[in-house]
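Only a single protein chain was left out; the remaining protein chains are all shown in position.
Going in written order, the chains are labelled A, B and C, and every chain counts its residues from 1.
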Amino acid sequence: MTLARPESPPRCSSPLSQRYEQIRRFTLALAEPLTDEDCQVQSMPDASPTKWHLAHVTWFFETFILERFEPGFRAFEPMFRVLFNSYYQGVGERHPRPQRGLITSPTLAQVKRYRADVDARMLSLLAARPDDAQLNELLTLGLHHEQQHQELLLTDIKHALSFNPLHGPYAKRWPIGAVSPQPPQWHGFDGGMFQLGHESSRDGDFCFDNETPRHGTYLAPFELASRPVSNGEFMAFMDDDGYRRPELWLSMGWDWVQAEQRDAPLYWRQEENRWLTHTLQGQVEIDPHTPACHLSFFEAEAYARWAGARLPTEAEWELAARRLIKSSPTHGNFAERGAFHPLPASVPDGGEPLQMYGDVWEWTQSNYNPYPGYRPLPGAVGEYNGKFMCNQFVLRGGSCATPAGHVRASYRNFFPPDAQWQFTGLRLAR
Amino acid sequence: MTLARPESPPRCSSPLSQRYEQIRRFTLALAEPLTDEDCQVQSMPDASPTKWHLAHVTWFFETFILERFEPGFRAFEPMFRVLFNSYYQGVGERHPRPQRGLITSPTLAQVKRYRADVDARMLSLLAARPDDAQLNELLTLGLHHEQQHQELLLTDIKHALSFNPLHGPYAKRWPIGAVSPQPPQWHGFDGGMFQLGHESSRDGDFCFDNETPRHGTYLAPFELASRPVSNGEFMAFMDDDGYRRPELWLSMGWDWVQAEQRDAPLYWRQEENRWLTHTLQGQVEIDPHTPACHLSFFEAEAYARWAGARLPTEAEWELAARRLIKSSPTHGNFAERGAFHPLPASVPDGGEPLQMYGDVWEWTQSNYNPYPGYRPLPGAVGEYNGKFMCNQFVLRGGSCATPAGHVRASYRNFFPPDAQWQFTGLRLAR
Amino acid sequence: MTLARPESPPRCSSPLSQRYEQIRRFTLALAEPLTDEDCQVQSMPDASPTKWHLAHVTWFFETFILERFEPGFRAFEPMFRVLFNSYYQGVGERHPRPQRGLITSPTLAQVKRYRADVDARMLSLLAARPDDAQLNELLTLGLHHEQQHQELLLTDIKHALSFNPLHGPYAKRWPIGAVSPQPPQWHGFDGGMFQLGHESSRDGDFCFDNETPRHGTYLAPFELASRPVSNGEFMAFMDDDGYRRPELWLSMGWDWVQAEQRDAPLYWRQEENRWLTHTLQGQVEIDPHTPACHLSFFEAEAYARWAGARLPTEAEWELAARRLIKSSPTHGNFAERGAFHPLPASVPDGGEPLQMYGDVWEWTQSNYNPYPGYRPLPGAVGEYNGKFMCNQFVLRGGSCATPAGHVRASYRNFFPPDAQWQFTGLRLAR
Partner (left out) sequence: MTLARPESPPRCSSPLSQRYEQIRRFTLALAEPLTDEDCQVQSMPDASPTKWHLAHVTWFFETFILERFEPGFRAFEPMFRVLFNSYYQGVGERHPRPQRGLITSPTLAQVKRYRADVDARMLSLLAARPDDAQLNELLTLGLHHEQQHQELLLTDIKHALSFNPLHGPYAKRWPIGAVSPQPPQWHGFDGGMFQLGHESSRDGDFCFDNETPRHGTYLAPFELASRPVSNGEFMAFMDDDGYRRPELWLSMGWDWVQAEQRDAPLYWRQEENRWLTHTLQGQVEIDPHTPACHLSFFEAEAYARWAGARLPTEAEWELAARRLIKSSPTHGNFAERGAFHPLPASVPDGGEPLQMYGDVWEWTQSNYNPYPGYRPLPGAVGEYNGKFMCNQFVLRGGSCATPAGHVRASYRNFFPPDAQWQFTGLRLAR
C-alpha cells in the first residue's frame, strides 16, 4: 500500500465547501485529545474505533461522490472499500464489524493522510461543479452522515475509556453554575390531526429519508413534562426498589435487568455513600439536578411506569417541538459547547418545555417504523435507514454529543431497547 | 402428593357453564390422539408440553377464580401453583420455562384428575353464583385463555412431532377438493379517520385489554390483496433467490437468514425435485394453491418487498375486516374443522377479501404497542398482555388452529419477528 | 411402523443365556418404579431418557450380533438404527444426542416389545450356536455394555427427578445402621515395577479394550487412605471456605466454581441450619459418616490439596486393589443391594483399605489415556472407548449404582473433570 501525500486543498468559497471544511475539521478536532492507541480500540461490537470513524466517513465521500463524479477516479486504496464499509451490502464485501478494532494498518497517521487526500479532491470537485444538484445532495447527505459519526465517536470513546482506570480526562471539567432546581411542570397540548414528518419550509431542505413522507396522523390531547427526568428523580426510583420490582418492567426489560444484573444506569458506581459516574471529564459525583442519561429504553419505560406516567409517542414529541417559541434546534447543550455531558436547566420554564433539543436524546414509546408511503433512497445509500426498521425505538431531540444544527423537529434517531451507551434519557408524558 | 378422585360434576344449564364444559372438553379432545409420552415433551423453550397446557389452563381457573370465590378453598396441590404458573410474577415463584418438559410428576393421568376436580368445583361454583358479574368476567377471560392454549397445544405438538420420524399422523388427511386457482385481486379502501379497537356492539362483550381503548386513528387510502400469499407464489420468491438477496431483507432479518441458514419456510424440505412439508397429517407434498404458512415476520416482510408491495398495518387490516359483508370471524377454516392446516380458497372472490379469518394468522407491519390510554387489568391478570409490548409484531385474523369464535375484528395476536412455529402467513397491501 | 408381538422366548440353559436373561431382566426391573413419562425425559444433553437406554442396549445386540449372525435378519424397525445409535459413526447416521428426550415414538410399551422381540431372537440364536466364540465374545461385550447403561439409567433418572419437586421416591429408604465413625488410616504400599492392566487369571476373561495391553509401570512408594472422604470431612472443607479460596483449585476448576457459582456438591441444598440432599429415596439430611459423592474432579482435587494430600494415580489404585485380601469386586454396596446411595463403612478397617469397590467411584489424578500399545477393537465396536481418550479422568472401583460383578481391579471408568451426576467421590493418597 502506498499512501499518497496530500497536496494542500485549493481554496474555494461556496457555502457548501465551507460547510464541508468546517465539519471535517470538527471531526479531527474531536479526535485531537486522543492518542494513537485510544483511536485504535473497539470496546464492544456496537462501538467502533475513533480511527475507523475517521476513515469510514471519508470512505463515504470517496465511494458515493468521488467514484461517481471525479474524472479519472482511482481509489486511494482499493482495500479501504472493504475495511471501511459499515453495512452497505450494495457496495460489496465488508470487514466484520466486531473486528474493526483489529485493523492496525492503516495507522492513524495514514488515515489522516487519506482524509486529507479525499478532502483535497472533494474541494476540487466542488469548485469545478458548484451547481451540480445531485452532487450537492449527496454532499449534504455525507455531511450529515459525518455529523452522526461525530456523535458516535464521542459515545464510543466514552465507552472505551470506561475500561481505562488510568486514563486522564478527555475534556475539561464543565462548569456547573448554581442552579435553582425546578420541579417539573406539565404542559398540555390539544389533540387533533397533525402533520408528522419533514417540512422543508421549517426544518430546512435536508432530511433523512426516514422523516418522509410528511403525513397526517391523529393525536389525542396529551401533556408533556417541562424537562427531562433528573438524576435525583431517577435515584428516587432506585431507592424505591425500582430495579427489583418486576411489575414495573416490560417482560423483556425484566429479563435484561436480571441477565445483566443491573441496579443503576450505565457508568454509575457506588463508592461508600455516594454515587459516581464515568464521564468524558473523568469520574464525577452524580449531580441530582442534571438530566439522567445512559438509560436504556427499558429503564426509561420502567421509570415512567413507576412515576405514574408514560413515554411520549414520537408524534407527540414532534408536535410539542413545533409549538416551541423560545427554543430552537440550533441552540442548546450540543457538542460544540464542549460539555459532552447533559446540564441542568439553568433558566426557569417560560411557558414551554425546556431542553427539548440537546442534553439528552429522549426515548419515545414509538417503534422505529416506516412512515406510510416511505421509500428508501435508490441505490446503496438507500440502505441508510430503512433496513433497520425492526426492534428499535425512536429517540428525539439530540444530545450534548450531537453537533449543533444536525437535528430538527422531524429528526428520528433510533436504538434497540437495551442500548445505553448513547446520551439517552427521557421526558415524561401523560 | 395425594391426588383426589374427582366426583362427577353437577349438571347445570347456564350458558356460561355450558360454554365452560364445551371448551374444556375440546381441550381434552385435542390431546386425545397423543400418547402419555407425546404429552410430556417440550421441543424448545418457546413451546410447552401438552400436559403442561392441560394443567396450566386449569391452574388459571383454580388461581384466579376458585381461590377467590370458593368458600373454604384448598389448593388441589399447593406445588402446582409454582409448576403451572406461566409468567405471572404477581402470583409468585414459577418453574423455569425451559424445564417444563422435565415435570414428570404429576403424570398425564393425574393432570386429568386435576382437571376433573377443578371442573367439578367450578361448575358447583357457577351453579351457586350464576349472576356474579366479577366471577363471570374472570370466567370468560379464563375461557379465552384456554382457547389460546388450544392453539398453542396444536402448534407446540406439531413442532415436537417434527423431531419424530416414526410418529404416525396426529390427524386424518384433510380433503383438498378441486380448486380453481384465483390470481389475487386488489381491493381498495378509502382513508380517513377510523375508530380502532374493540367495539362491544359488533365484537361481542369480551375482549382482551390490549384491544382497548377504542380510539381514533387516521388512515391514508390503501389496497389489500384478496387472499393470503400462496405456497406457489412463495416458491417464485425462492426461485428468484429470495433467500440469497440481502437487499430484500431487513438488516435483522438478513442476519437471521444467515445465522439460521434458512432457504425455505419452517418444516419444508426438498426431496429430489419436490418440496415436502411436515404437517399434523404427516409428510405431505407442498400444494401451490394453499396459503403459505410458518413464515416468520422477516420472511413475510421480505416477500412483500420482493413483490413490490408491503405488509398492511393492523389498522388497515381491522378497517378491512369491519367492511366484510359475506365473511365473519365465526366461519372459516378454524380448529373445529379438524384440518389443522390452511386450505386454498374454494370460492371465487365476491367483491371482498377472502380468508381474512382462519387459515393463517396474517403478519402486519405494526409493532405490538399499547393503544393510547391503554391500562392493563388490575392485579396479576394484568400481566396477561401489557408487559409483552416490546419487539413483537401484531398478527390478525386467526388460523386453522384457532378455535372458532375466539377471534374478532379487533383481536391482536403477537409474536417476535423470528417466530415460525405458529400458522403464520401474510396478505399483501399497498 | 409395525411393531411385532414377541413370542415367548425359548428356554435354554447355557450359562451365557442365563446371564443374558438375568441382566436383561435387571434392566427392566430398574425401570419398573418409573412412569411412562419418567422414562421419556432427558434433563441435560449428557443424560439420556430411561426409554432410550432400554432401546439403545437392545439396538446394540440387534446391530452387532443379530444383524451379523441371525439367518435372514430383518431389522425390527429400520429407523431404530438411527434413533438408538449412541455415537457409532461406523454404523451410520445418529439422532442428535440433545434430542433423545423428544423421541416419543416408539412409546415405552413399544420399546418393551422391541426388547422382547430381540430377546427371543437372541435366545434362539444362542441356543443354535452355543459354542460360537465370536458370538459369545460380542454377547459378553453387549452384556457389559448393558450393565454400564444400568448405572447410567440410575444416575440419569436421579438427575431428572431432581427437577421434580412432587415426585415420590424412586426407591425405599435404605437402612443406615449404627456406625462407629472411623477416622481414616493410611495404608502404605511399596513402590517398584508393577504390571498394570487386565490379567485374565485374576480379573476374569472379559475386559474392555481400554484395560489392555497389560504393561509394566514403575511406582514410587505411596500411601492410601483406608476409606473414601466422608460428607463430614467434606463439610469441614466447606466450612474452611474451600469454595472461596482460589489457591486450592486448578485454574480451570476455579473458573468452573465461579461460572457455576458452586458452594456445595451437586444436589446439596441448605435449609435453615442443615444440609439436605436429593437422593433416589427423596430428600434426606446429609449424613456425616457417608462417603461424599457427586463431586466433580475439580472438587475432589481441591479437597485433596486442602487436606494436604493428593488423588491417587490409577496405577496406585490398581496396585492397592490387587493387594486386597478381604474384599473383592463382587461384594460391596452395588446396585443389586438397592441402596442406590453410598453407605458408611460398617466394619472396622482390618488392615486393608475399605470400600475400594462399590459405594462411590474414586477419582484418580490420571488422565484417561491409551495404555502403551493400545489398539481399539476392529470395526464399529472399536469406537467404544478409544475415541474418548481426551480431557477425561479415570475413576476406579464402581459405585452403589454399578451392577455387582461388572467392575474389576483393572476396570477404568472415565468422565470429564466437571461431571458430577455420577456417584463420584475420592480417596486420599500421599
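Side notes on the structure shown:
The rule we apply is simple: a residue touches a chain if its C-beta (ideal position, glycine included) is under 8 Å from a C-beta of that chain, and two chains touch if they have at least 3 such contacts.
What you see is a predicted model; the values in this text were computed from it and never measured.
Put simply, the missing chain touches A, C once the whole complex is considered. The residue from A:E62, A:E77, A:D119 or A:E211 that touches the chain not shown here is A:E77.
Screening C:L16, C:M79, C:L166 or C:M389 for touch with the missing chain picks out C:M389. Listed residues A:A75, A:L102 or A:V347: the one in touch with the omitted chain is A:L102.
Subunit C meets the missing chain through residues 87, 89-90, 193, 215-218, 220, 246-247, 249-254, 313, 365-367, 369-370, 372-373, 383, 387-391, 417. Those residues of subunit A that touch the chain absent from the view are 1, 35-41, 43, 51, 77, 79, 82-83, 99, 101-108, 160-161, 163-168.
Operating definition for what follows: only the chains that are shown with their structure count from here on.
Note on chain placement: the centre of subunit A and the centre of subunit C lie 60 Å apart, centres being C-alpha means. Measuring from the averaged C-alpha position of subunit B to that of subunit C gives a distance of 46 Å. Work out the mean CA point of subunit A and of subunit B, and you get 39 Å between them. Contact with two or more other chains is made by no residue of subunit C.
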